[in-house]
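Every protein chain except one is present and positioned as in the full complex.
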Amino acid sequence: MDLVLRGLNIKGGYEMSKVYVDAVNNVSLELYKNEIFGVAGESGCGKSTLVKILYGYIEPPLKLKSGSIELYSNDEKSFMISSLSLDDLRKTVWWKHISYIPQNSMNVLNPTTRVKDHFAEMYKTYTGMKKKEAYAMARKYVEDFGLPSDALQAFPHQLSGGMRQRIVIAVALLLQPAMVLADEPTSALDVINQRAALMFLKKAQERLKNTIVLVSHDMGIHSVLTDRMGVMYAGNIVEVGGTQAIFEKPLHPYTEALIESLPRLGDKSQRTGLKGQPPDLRQPPSGCRFHPRCPYSKPICQKEEPEHGKREKDRRVSCWIYAS
Amino acid sequence: MKITKSLAITIGVLAAHLIFAYVLPYFAPYDPRRWATVPRDMPPSTAFLFGTTTVGQDLFWLSSYALRNSITLGILTASVSILIAFLLGATAGFVKNPALHNILTLCIDSFSLIPGLPALIVLTYSWRKYLSPILIALILSIFGWAWPSRSVRSLILSLRERPFTHTALLSGYSMIEIFFKEYLPYIIKWLAVSFLGLLTWAIGMETTIAVFGLSTLEEATIGSILYWALQYQAILRGIWWWPIIPILLLTTLIVTIYQLSNMIGELLGAR
Amino acid sequence: MKKMESRKFKPLIAHMLSRLLFFLLTVWIGLTVTFIISRANPVDPSVTLISRLLSMGAHLRPEEILAMKQQIMELYGLEKPPYLQYLSFLKGVLSGNFGPSFTSFPTPVIDLIYNSLPWTILMLGFSTILSWVIGNIIGVLAAIFSKKRISRALEWIAMSLYPVPYVILALLLFLLFSLVIPIYKGVGGAGMTKFSLSFSFIAEAFKRLSIPAISIIMLSAASWFLSMKALALSVKGEDFVNYAVIRGLRRKTIIKYVTRHSLLPQITALALSLGYIFNGALITEHIFSYPGLGRLLYQAITGADYNLMLGILSYSIVGVATAALILDLIYPLIDPRIRYGGG
Partner (left out) sequence: MSEFLLELKNVSKFFGYGFIGWIKFPAVDSASLSMEKEPKILTIAGESGCGKTTLARIVLGLLKPEEGTVLYKGKRVYSLKRGERKLFRKEVQAIFQDPYGTFNPLRNVDTYLFGTAKHMLNMKDEEASSQIKETLSFVGLTIDEIVGKKPSEFSGGQLQRIAIARALLSQPRLIVADEPVSMIDASSRMNVLNIFKELKQREISFVYITHDLATAYYISDEIAIMYRGMIIEKGPADEVLLNQYHPYTKALVSSLPEHGKREKWIKEEMSPLGMEIKEFLASGCKYISTCPNKMEKCLKERPPMFEAGKVKVACWLYG
């Protein structure tokens, strides 16, 4: 499989007057062409921060402490995102090769600008197109996507949340980037609109054969949409593998608890949740960060961080249970 | 850390003003309002720290009196205005009937748009024979309440929508208890900040109507000193210290109070 | 789809109606307050007026005084029941009839106001627009470059200027331009009350206008600067601006985004603060003897011209409310959310 992005030992967090919040701790990951990679985890686990770092959008108080991120574009160029400045990223990498669908994305369009101008701005910025030409291009582009073209004339608030969401997705795919980062793209939408938006995203991905990183706290979404996924807890990726494999047999105790606590239609068996609270990342627990809540905790878990070890093919997990 | 340092400076400057205004008058060697007690038109010197006026008053003692009166008048006005603002704003915020609520809201909004100065001038003119600092404070209050009232209203409206209001209701608190226990801490924070705002507004407004010749001109206030300075053409005759001294006192006072209100607002998280 | 609905223009009409209602209510409340103020007079206005006439050297016989008193009572409608007095007062304002001025007897009050009004409008229009534009431009730039030292310096200056009352700054400038840089000496208010559109007139008017206007411009600009900076800083943190940054749009576009969005509340704020600015104009005009309503008002006070005072007060209220109404009606042109509803 073709590699699209490689992140090595990424460590980053928020530095605010003397306090450091360790948001992403020593994360390594490889993403391939033509896949939807899911990042799962609960609030505060660092999944949004990870995506920001992958995009290279690092502004104070966010700080990248160490690690490297390399992106391989469709035309076989490579970019070292972690060492480019914001200005360079903007000029050479962003949107052409990697684009972003931000959190709360149904409300990110400029309320005083018509939808067509959102497209036109992108054409003008990245291809130097004239306004008229850009409008025509936008029209054609939107129609190709199966979206109603009179949505272009509307102001964002005139469209439904689901429609705005699909517009934002369309904007992200405008220049056919090798990779799209989607950070909780549908968490504000209701299930029906969420499904419509994600199906829209999936269809576009199938057509463009690019890579999508989909961040979501909702395990259900991962189960129906992503090909591979990583589960994050307190800044670490604790388990990576094929989505179906993970759902069928979760290896990490945390992944297991997440899937176990998921209620399902047609199944009324008693379910239990995890005990305790996620850790305070200003003072993360020693050893394995999950050990205070882990039902299988062993003495070594308190002392040493487990390796991110390979299990089976394409499956990695960091837990002392599996230490040889 | 930075806030505490500038807060210390601000409080220091304010304290100096307050001592000048409220302690010094007790040490005045004579009634500084009386004319012809000192030589006329003397520029500031060691003998007359702030100089003297054309009618023979020592500006040092006179402005100490004046500052006291101006601040007192300002405090009085701000208190009455805040009270009106609080009562009307709270009513507008609490009224359940939407029509009544809209009417009250429109009234408060209209009142904040009406230019107060000409109205103040007509009113003080009508009552000019009876003007005393208290009456002036009351008249000023008629035009001071509208702006803070708007904010009290919207503050209560937003508090009423907060879920903790429902929690309190479900815990058996009455609406009156909720008002005093849940809302008052927020409202007081806010009132503290707007009290200071009104204080500066009132001091400035008294000075303004005094310059139009419509304040208690016999009583020393910052405004009346300026009025007499203008009447005696002090600026054109080059007696610059006569207007400059009260202007400087007033400006430093008002800027200091404003800084203080900003800092308090920031500390309390009001706004 | 939704486009159909927007064609009905309902939100726009609703907006206009509500602003019109607000305008009418403001004028009505203002005039009612004026009426109450005028009747809550501890002294019988006819006595005041007659003693005023007598002190001006008029020799009147007792019966003439009585007749005059009767005339004045009629003019004020004082013998009628209060609600009729109120109605005839409102009628008087609407038809511009405030009776004669007593300082320039028998010129009607309305003529004096019409002579001064253009000067005030000129001063207010010039200084308000200029200060709003300056304050907002600098405010946005200070917010965009909020980490630069000059941005903090400007904020510091504005914070020290903002709370200063108009009267104080006007006096300071008067002092400055009369004593230190004596360029305002002699440019009193005398002459030049006829308004025309000739070039020499405009040049002369501008010369008289510019220095008094400085005090209004300085204070207003400081206030617009502060609110604009705060607004723009919060807009800068909003999702749609962040999204523009993520999309890699040029800085120019982002400044445009922030500016446009922060300007909207500033227009509303301008409409609401017109009364306050008008107060400032009155005091400035008085101190610089600029031939507008402020000077006229001072003349009315010194001349005990009660009719003139009431006239100025009533027209100030109507004028300020009208200006606010115009701004409110322009607003939807700039904010599409009002035009098409929602938002």
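Each chain gets a letter, A, B and C, in the order it is written, and its residues are counted from 1.
Keep this in mind: contacts are C-beta pairs under 8 Å (C-beta built on N, C-alpha and C of every residue); 3 or more make two chains touch, one makes a residue touch a chain.
Source: prediction; values computed, not measured.
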Which residue of A:Ser66, A:Ser261 or A:Ser286 touches the chain not shown here: A:Ser261
Given C:Pro11, C:Pro165, C:Pro212 or C:Gly280, the one touching the chain that is not displayed: C:Pro11
Touch residues of subunit A, complete complex, unshown partner: 42-43, 160, 162-163, 190-197, 199, 202, 217-221, 223-225, 244, 247, 257-259, 261-266, 268, 270-275, 277-278
Residues of subunit B in contact with the chain not shown: 98, 102, 162-164, 166-173, 181-182, 185-186
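Throughout what follows, only the chains that are shown with their structure count from here on.
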Arrangement of touching chains [line / ring / star / complete / other]: line
For subunit A paired with subunit B, centre-to-centre distance based on mean C-alpha positions, whole Å: 55
Subunit B, residues touching no fewer than two other chains: none
Sites on subunit C at which at least two other chains make contact: none
Touch list for subunit A against partner subunit C, complex: 55, 57, 89-91, 94-95, 100, 102, 104-105, 107-113, 121-122, 125-126, 148, 150, 153-155, 157-159, 171
Subunit B residues touching subunit C - in the complex, by the definition given at the top: 106-107, 109-119, 121-123, 125-127, 129-130, 200, 203-205, 207-208, 211-214, 226, 230, 235-236, 238, 240, 243-244, 247, 250-251, 254-255, 257-259, 262
In the complex with subunit A, residue positions of subunit C that touch it: 1-3, 6, 239-240, 242-250, 253, 257, 260-261, 264, 335-337, 340, 342-343
